[in-house]
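Below are the structure tokens for one structure; questions will follow.
We show some of the complex, not the whole, and keep each chain where it was.
Letters are used for the chains, namely A and B, taken in the order the chains are written, and counting of residues starts over at 1 for each.
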């Protein structure tokens, strides 16, 4: 039974505590921490009696009862807790982003490499969605040849007015940044952003929709339509065009309805509905791997690459030009 | 240029006159007849100046300018005109039904056989719908083995209150009666009708929906869901289950629409929209065949078989039992 401490007791944190407590095999939450005492108490109640409560991550990480740490605090607060956990050699599941600057990501990466142990898994849960794994598995058969192009859409029904142009990268396409490089097994070379005509549903601080183009080192080209006020649904699509065939992600199981002169099926409007099973799989996989002392999911390098690529995309939003993705050389440790 | 006389100038008659005049190669309407002078005049106006007008079929058929006859009068009036046309050796396109009794059908069949010439084509236009011909062609490749079962639906949005239980056979499933025996290349052995729970949208004279079961001589079993107040659309489906695979008729070309949390495509509510091209093909084929002196479409035997099978189904609606389809032996002439 893996004893987990959870740092960050907001909505997502409580959701993970519920998941570990009620739908994950082989793990339990033994401690929680939050700067807000109220949130920490609520979270502890989900985990059950006897759960310890801390008001900072450092103390939680240092609790000898805590074997592994789940970080769900705001992104800017990640770096210190990550370094502390590495120092103590404790396994970490960290919600995205790894850190909010490339420098901090690199600091964490260097510390992990120096520790000699793979300790950190990032919360890019889409890698656990069956829709994607089916395509990745199909590519891996070799039957379709090399991937050449990926077409993606990331459409949300709507976003709050606080959501602005850079957030299309940092909050939305950040998922495709991780996912696509994982799907084709390659890091990025350069990026570009194209701004189509705006929808009437956006405001002066948000260009919407946007088309983001990512290019891997070997030239695989990925276009992502990011449309966060599309109104009609949470509509995630992905087609990989290969040399010997093309693979398009299927739609989730739903009834075909005949009514009112139309044959239809629902498109969900809720990302947590679409990816519910993926979240469960992600945590279960981390727990299983932690027990085995390995990491199968996205690692620190993936977190660093995502951060650097996101920076390049945000720059490309402003310049309209093709921007290079400049990383340090990938450490042997992550190959 | 095949010179055609049209008997019957109601809606369907005028539609055929428009078709021949404006969308058919190698034919023209030279004469029309109807008991109602007004209707005949309107119809003649569609065909253009110089179109002759008759008030009865016999005179039209005997007009030496008329090379071929298109009969679109009510079913009960068909038999006399058919016999007259056979007597004069003129080619006939006759809207369904051939005649309204098996006896009259047989009389016409005997006259045609005696004449030694294939003269009559029946208006079962579904044989010209690409959805069906694609499946018939696929079966003919042999790649799917022998057909064993057909599942059909014949759904209408609604029917007038004058529509009653037997009309589910004579006006609706009559199409499947012809089509299915043509698809599998066999005549019927027996039929049955099952009456499910009624829809709230029906009335005391109409059992709706109904399930009709037809069995061919070799045992191919066809079930037809006939649901004429289904509300949602004119929804025609057909799946042929064979020994080595199953073939389902596709849906017509229509946009996939994402809107309001739904991915949808239209189902037409109008049979003339769905089968528009099939009607055009049907008449063009008859004209082309008339020029070549042959009949490729449904013939007099098909009309007789449809009538006898419909009689058995109407009986089966009342008895609830399996009813035999009793025909005379198929004349060599039609094999």
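Going forward, a residue touches a chain if its C-beta (ideal position, glycine included) is under 8 Å from a C-beta of that chain, and two chains touch if they have at least 3 such contacts.
Because the structure is a prediction, the values reported are computed rather than measured.
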Original post:
If 2 of the identical protein chains are displayed, how many copies are present in the complete complex?
Top reply: 4
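One rule holds in what follows: only the chains that are shown with their structure count from here on.
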**OP:** Would you mind writing out the residues of chain A in touch with chain B in their complex?
**Re:** 157, 231-233, 235, 251, 258-269
